[in-house]
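Excerpt of the complex: some chains, original placement.
The chains carry the letters A and B, assigned in the order they are written, with residues numbered from 1 in each.
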């Protein structure tokens, strides 16, 4: 079944379409490693590094070709996220936001989309998925107030997005036909927003995921958009954000775990011998045993990640992405991959011994980054309940057919 | 509480509730310790005024002999104090552990040196490092010592510090013992003799100030040296004949305290009525949350039970005078290794369940996470120690089979 899905999903994009970007990232690698502490201390990526990433194309990976973007295939684009995550968790997170922003932007009206990319495709966007604002209708549009958490990359963003509960003229939440509150997105240039410097976090420190605020901002109807609405451009990536986004987190988690394994291998290959140990780490049979187990976990996570990404891309190409079951599949894969990668990073840290407790080792940062990444709603375990329900439904259907 | 009651009978040597005053002092300090957690982390140490308050509460005299004015608590009661502090704050708990351990190590000193250490009373912070990363060259009246020792927790407030050295010959070449092994000895010196290198920039237990300590060609009198293998304690008392057996459970007291603290904080978060993004109910009403919390709580209870059982066993041996026993050291290490891994699992699970609000540095849960992962890196509790436990089981069962 999976094999069928894997069969031919990579045809439509040129094989090397992400090659230049990956090459650019490789060139930046030593600098990124050297500046990790700086990014953590600044709680943001330095401007010159943002510029460099912009120039190699990071912000255009999922921007439509019609607007000058690369419009990479999903596997090729997420490979970029994974590669940056392997170097640095915060940069990987910002790559995720860069890619996601390009897709989210297609939900806006054509004229807004045009405005966003009027000067070219390299536009950093940011936003927050929680409906933490309200929008009250007025004569010329809506009055919007709100304070949104976790707006990663807001300090370098040129456009920002947030979700609002639409109210009536008295500020009471309006409801749709099913009695649910009406939630809509709003996209505005960065200068309309305030940033509250709140990002003092345990990990992913360099992402600058501050709160963003609108106070009584006048927003026109054209600046609103709907999560369930149609994209303003065509292309396999654009019709279904909710299906694709979880795997962005999968790419990040895999990259961070790969980075932790790199770090552990570096410690071991240095010849380090632990206090009270009879041999250097790398010669210890138990160390090799545990490392072999971790390496197998890593391969399983990579395989699941790649299979799930391929399946999503297959759906995208076949035009079958917009299906609730695909959300469940994608969520399931992301939760599992993230939990496994947390375990891998924990194990790498643990095997590293007492020398890796220092902040000069990259392993504590990996540990903090993956732990904070795993707290995102997209990766939380409790969603397995939905997965289980879906499994039962499917198996009952299968049994009915047999 | 119940378990503690059950073990109470073992503490015959001390008055029941002999740790009560210390515990009530700690309870009074609790709000302040919680309020100053960020400051403790930012300064990489426990602030001096808080050290003074902890000293008044008695944490530096827990295991000092009564003959020197100390409390000389029973092992279970003393470890209860450490655990209670770790439950409030991992770094503070760790410092209490070092305070307790330091006073045990000090009993290996020559009597005259020991008397110097405690000449002004029992509240003397002693710290040190267990790794033999120094060299001691014999000279007239003692040794010239040079070295740089890592992980000297609490060195900024210590009054005495201890280190371990390889003894060299006159040319500075390591001397060989009767079986060709290097000769390792410990020594202690007043704090003013040492330099501190500010190296403690760590992922967790930040407040422990576990910097490197350094000596550069310092003369250390023979009387300040002690022998780790064949030495005898300079004071009587059930706890002093064998430190190696006891130390692992000191680590367990800290680990269990941190895990208890994490559970406290998760439960407190649930009680705020918090409802996670995309969740259909508040945490506390979710059946899945309740299930996972029930599992965590079971893990914690098992861990507490194991910790208390091993502590009671050690204390039983201490009272019976049978503490100095290699197998017991392996058992104690095995228990501490298991407890460390279980506490990591518990704290991880608490953090995971807490959701996205726990990522902020204002959340105590992310600090618990970092503290516990760093605590579990200590050589005393690393998983590879299980090899010795496996060997012991094989040896014992071979003996049993031989006897049957």
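Just so we're on the same page, contacts are C-beta pairs under 8 Å (C-beta built on N, C-alpha and C of every residue); 3 or more make two chains touch, one makes a residue touch a chain.
All values derive from a computational prediction rather than experimental measurement.
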Inset, instruction - Would you mind giving the copy number of each chain kind in the full assembly? - result: A x2, B x2
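Keep in mind that, in the parts below, only the chains that are shown with their structure count from here on.
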Inset, instruction - Go ahead and note the Å separation of the Cα centroids belonging to chain A and chain B. - result: 40
Legend entry - Complex contact set, residues of chain B against chain A: 130-131, 150-151, 199, 201-205, 276-279, 286, 288-289, 344, 348, 351-352, 354-356, 358-363, 366-367, 369-370, 373-374, 376-379, 382-384, 387
Legend entry - chain B-facing residues of chain A, complex: 129-130, 150, 198, 200-204, 274-277, 284, 286-287, 290, 342, 346, 349-350, 352-354, 356-360, 364, 367-368, 371-372, 374-377, 380-382, 385
